[in-house]
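Heads up, one of the protein chains got dropped from this complex, but the rest are sitting where they should.
Note that the chains are named A, B and C in the order they appear, and that numbering of residues resets to 1 at the start of each chain.
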Amino acid sequence: MKHFDYRTRVRYGETDCMGVTYYANYFVWFEAARTEYFRAIGFAYAEFEKQGILLPVADAHCRYLAPCSYDDLITIRTVVSQIRQSSLRFEYHVLKAGCSKPIATGYTVHVFSNRDFKPLRIPEELKSKLELVGLEL
Amino acid sequence: MKHFDYRTRVRYGETDCMGVTYYANYFVWFEAARTEYFRAIGFAYAEFEKQGILLPVADAHCRYLAPCSYDDLITIRTVVSQIRQSSLRFEYHVLKAGCSKPIATGYTVHVFSNRDFKPLRIPEELKSKLELVGLEL
Amino acid sequence: MKHFDYRTRVRYGETDCMGVTYYANYFVWFEAARTEYFRAIGFAYAEFEKQGILLPVADAHCRYLAPCSYDDLITIRTVVSQIRQSSLRFEYHVLKAGCSKPIATGYTVHVFSNRDFKPLRIPEELKSKLELVGLEL
Partner (left out) sequence: MKHFDYRTRVRYGETDCMGVTYYANYFVWFEAARTEYFRAIGFAYAEFEKQGILLPVADAHCRYLAPCSYDDLITIRTVVSQIRQSSLRFEYHVLKAGCSKPIATGYTVHVFSNRDFKPLRIPEELKSKLELVGLEL
């Protein structure tokens, strides 16, 4: 496994009066995809938090290439593309059934932090696992 | 003052592909209106939480009578309609500029709780103030 | 089948600073559950809309019995409990892994409407199917 595919359907409440998904909601999907990425490689992000390790977002970007609508089946293809001392970068491709190209691409950068938002080093066990998993989409 | 009027505009992201406000977002407005209701009578709900007094929702209802759309100017007319030992009931009328009748009505019931969600008695100072303010819309 | 079980995980963005799911988001889950309920009995709500048949919410209620947190696996047990000339009533039980009782219960009432929000009669084919499926949780 290099990437992880998180599948979901566009909820009604995720659309707006333009008839398509509201732009901020892609970031909600990215977050759900990160949770499942961690689970897929054997970590529960909820457990990190119980140990006082938070992963707040430092940077978030999305490029919107084609819209998607209510009930569309979409896939968030997710990979960790960079591992640093105290940060991680995720990249995302949003795929829609029937479209050969991504309908959106994006990234988020996260800093390992304690509850006071001071940086922490990445847990060694997670780092090793991510390096094993690989960094390409 | 018996009631408090919280004014806001419908945000684009609060609408859905039916072209009108998504039903769950009325509850978000109710919550913003509660915050401003407390402020209007001299309390900051954020301060309650710092003291370990939470007000989770036990019951929530909304009746939708007419839709509202992006950028509509709306008013959430808010009143505390019932005060009990450890609970409060808020009632809401959603008003839209140009409509004589409410476009929605609703209520929420809240239980004073500690951080473990065990019931607490209503703070005496708040109770006195609410009784002074009055309970009718 | 009488009821339909929609399973999802609590997303990070669905929680609030009380540490548990924000109350309005239960209604988002109810909506996702309705979509899957329709699909389970052979209808796509998105298709109704393409034919000009909308199902706006007229009434929504939720009772919150116990909280749920980020990443909790929950089930929205969904049933149509009432079928009228031009309306439907859904009831929901929110179940959490490890809890014997529902952590929340709720209902929504929907009116079959055209694009101008004028009531329509329930499509005959849907009515027959719902009666066949049954109305008890």
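Please note the rule applied: a contact is a pair of C-beta atoms (placed from the backbone, for glycine too) under 8 Å apart; a residue touches a chain by one contact, two chains touch by 3 or more.
In this text the structure is predicted, and so the values were computed from the model without any measurement.
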Problem set entry | Partner chains on view for the chain not depicted | A, B, C
Exercise. Which residue, A:41, A:54, A:83 or A:120, contacts the hidden chain when the whole complex is considered?
Worked result: A:54
Seminar exercise, completed: The missing chain sits against chain C at residues 12-13, 15-20, 22, 24, 69-70
Problem set entry | Absent-chain interface as seen on chain B, which is shown | 9, 11-13, 28, 31-32, 35, 44-46, 49, 69-71
Exercise. Touching the missing chain, which residues of chain A?
Worked result: 17-18, 20, 23-25, 27-28, 31, 49, 54, 56-64, 66-67, 108, 117
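Basically, only the chains that are shown with their structure count from here on.
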For this session: Determine the chain that sits nearest the middle of the structure, using the mean of its CA atoms as its centre.
Result: C
For this session: Report the inter-chain centroid distance for chain B and chain C in whole angstrom, where each centroid is the mean of the CA atoms.
Result: 24
Seminar exercise, completed: chain B touches at least 2 other chains through residues 17-18, 20, 24
